[in-house]
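With one protein chain held back, the other chains of the complex are shown just where they sit.
After this line comes chain A, so read on.
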């Protein structure tokens, strides 16, 4: 329960960071924090029934963690990572003309 509260807290921190940070790079980092929270949530739910790595071992009688959420979140990690890479490339391009990377300034310059 306490762990769950921490995880939700992380997600919320990331979300608020996306809204309140002024700098575009900070916003992207906030989004990363948010996705870290979501990943941790998956891992947490997977470990509800047991903590052992889900590789069957006949000699031991232990409770295994649920492999499905872990497998699923692996996909999500890869996707999140590639999106972040893509965003940072975009930010690099933008930084040529907007060296401060203030979101409000970029928005003002680029909205009709």
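Criterion: a residue touches a chain if its C-beta (ideal position, glycine included) is under 8 Å from a C-beta of that chain, and two chains touch if they have at least 3 such contacts; residues count from 1.
Basically, contacts and distances are computed from a predicted model.
Asks: For the chain omitted from this view, which of "Autoinducer 2 import system permease protein LsrD", "NADH/Ubiquinone/plastoquinone (Complex I)", "Extracellular solute-binding protein" or "Sulfur carrier protein ThiS" is its UniProt protein name?
Replies: "NADH/Ubiquinone/plastoquinone (Complex I)"
Asks: For the chain not shown, which residue from A:23, A:53, A:82 or A:100 touches it across the whole complex?
Replies: Counting the whole complex, the residue in contact with the absent chain is A:82.
Asks: Taking the full complex into account, find the residue in A:9, A:54 or A:90 that is in contact with the omitted chain.
Replies: Touches the omitted chain: A:90.
Asks: In the full complex, which bits of chain A touch the chain not displayed? Write them out.
Replies: Answer for chain A: residues 11, 15, 18-19, 24, 27, 31, 34-35, 38, 41-42, 45, 48, 68-69, 71-72, 75-76, 79-80, 82-83, 86-87, 90-91, 93-94, 97-98, 103, 106-107, 109-112 touch the chain left out.
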